[in-house]
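Only one protein chain is missing; all other protein chains are in place.
Labels run A and B following the written order; every chain starts at residue 1.
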Amino acid sequence: MKKHSATLSTLGIFVILAAAAPWLVGDGGVALLFEVLLMLTMAQLWNLLAGYTGLVSMGLQCFVGLGGYTTIFAANTFSVSPYWVLPLAPLVCGLIGAVSAPFLFRLRDAYFSISTWVFAEVVAMLVFITPGLGHVTGMTLETAREIDYETFLLANFWIAAALAAGVVTGIFALLQSPLGLGLLSVRDDDVAAASIGVNVWRNRFIAYVAAAAGCGLAGGISFMAALFITVTTAFDLNWVVAMIFTVIIGGIGTLEGPIVGVAIYYGIRALLTNVFALSGSWYLVTLGAIAVITMLVAPRGIWPFIRDRFGIELLRVSRKLVDDLPHAETTAITSKTTANSRFLDYGSD
Amino acid sequence: MGWTGTIVNGVLLGGLYGLFGVGLALVFGVTRIVNIMHGEFIALSAFIALGVSSLLPDVHPLVLIMPVVIVSFALGYALQAVLVNRSMRLPDPLAPLLLTFGLSVIVRNLMIEGFGVNPRHIRQGDFGQLSIDVFGIPVGVLPVVTLMLAVTLFVILQLLLRRTELGRIVRATADNAEIVRLMGVRPASVYNIVMGLSFALAGVAGLMLALRTTFTPFSGVERLLISFEVVVMGGLGSFWGAMLAGIALGVAQLVGLRLNPNSGFLYANLVFFAFVMLRPNGLFGTRQ
Partner (left out) sequence: MLLDVASLDAFYDDLQALHDLNIQVERGESVALVGANGAGKTTFMRCLAGLIERKRGAITFGGHNILRMPAEAIARRGIALVPEGRMLFPSLNVEENLLMGALGRRPGYWNLQRIFTLFPLLAERRRQMPNTLSGGQQGLVAIGRALMANPELLLCDEISLGLAPVAVDQIYASFSRIRIEGTAIVVVEQDVKRAASATDRIYCLLEGHVTLQGQSRKLDLEELTRAYFGT
């Protein structure tokens, strides 16, 4: 119960801050926070896949792009405000995720990862050559012209905030549930998990579809706000690059990790653009260098490093081992999980 | 040019694709790591070849093959020794994958900053346009040279692996890296050499790419995906399978471009997916 009230109060604070943001940070701040919240959502989703299910995706940009195209295409085709068709984005992406998962799941580890990348490229190319989607020139969101700028900005911001809060809370709740325990066991050792009756495939499937839908919605919101979409921006590899880097730096397999990672991501960007006046590519180089160094020096990420140093606990989803197991069994279990969780961490005690 | 011509040229293109893939196959077969930097290094090689070629305008670019091999080997060796081996000490198999992913992003963006996004190409006077008539089909000399080069390198690699002591050591390390230590072999040293060889092959591939077509800092991504597809379709542990896979993809690519000039690598990718679903172990897969 204590954990729940802590969660609720955190959520409450977040809601209040989000509501008050426009008056606290002004338009520019809101626009930046909008980006940050979407980035956080996507990072949490990538982390759900890689950190909690062991599926390292290099193709989530596929759903970001599809979500964007779905939203803008539907809004233009039905001549409605994009807010009405926004729910289509997660629907379409969830569907395509569900359909592609059985195929992609046949492959393991690195094979899976790169195949998701190939899949994203295939989808991008299909969108590119499909008539009616703008080809090289892209598509503009026609039906947003009626909305005034201020309302548009705020509405999008609050939707993004709601999405971020929803995803984080959802993942938190998921991991506390039996399904969540199943996910963690799959991550640690899928053969062992299967042998005790955990439905490995189903757990991964649910996580994959959720990530697809979530990224689709994030993409829909992002491109709706941008009013314009091209294949290059929609299916840009750098979407998933950012997800991967933020999670690796922040702390893979923890809920706080992506939050820390996103903060560092935007902090570095501000530093490089404002102080050093460097362009986007240098930013990625710096971020990449930090990610590489983090992986070699503090492989579990910055958050676990800090947490273990100072013993702080925020959103930990921990699992205590039963104390009355005979010593040998306990040590055997911890030795296995220690080996795996040195890199992927679920807050082992 | 009829369909026959397209297919013939697809086969020749397959030589280049096979060359892309064999370096990746070698590394994966021995270390179990997919080197995501592989594609970026092919692109980087192309840029370096371009640079050297413009410094030495009177030297034919094909002469550069030996220096490219040596420099690339050294770079690959150093990369493995300094960075990748370190990531392999961690128990997590994702670590090297994510490390090479991070490195690939760094290299790609450094190339964007350093060389700009405009397409480049090595001018070789008439050599690039030379073509000969084979049974009425115009066939580029450069693609034929590329295919011959690829096959030659393949054969050298096979001889190295099958007939030399170093080759024995590499194959044994690929089989069982722990037991090979009992014979006095340091697996990390073997990995260094293998990565060096892989980079050397990628370097030559980059050089041939630069001669054949235009390239940008974004060319690496496409080459990685092709390399990966070649390795997977060819099957683990089989270099000739990789060669055949390269040819299959080359043909798919050109046929696809003929059907829709704007389709990029779509058809090659689709062939890959279809193949992998039907035969997950690849053409001659010996290990999964």
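Observations, loosely collected:
The rule is simple: contacts are C-beta pairs under 8 Å (C-beta built on N, C-alpha and C of every residue); 3 or more make two chains touch, one makes a residue touch a chain.
This is a predicted model, so every value here is computed, not measured.
When the whole complex is considered, the residue among B:L90, B:I137 or B:A172 that touches the unshown chain is B:A172. On the side of subunit B, the interface with the absent chain consists of residues 165, 168-169, 171-172, 174-176, 178-186, using the contact rule stated above.
Keep this in mind: only the chains that are shown with their structure count from here on.
By the touch criterion given at the top, residues 28, 33-34, 36, 83, 86-87, 90-95, 97-99, 101-103, 105-106, 109-110, 112-113, 221, 224-225, 228-229, 232, 260, 262-266, 269-270, 272-273, 276-277, 280 of subunit B touch subunit A in their complex. Of all the residues in subunit A, the ones that touch subunit B in their complex are 50, 56, 58, 103, 106-107, 109-111, 113-115, 117-119, 121-122, 125-126, 128-129, 135, 237, 241, 244-245, 248, 279, 281-282, 284-285, 287-289, 291-292, 295-296, 299, 339-340, 342-344.
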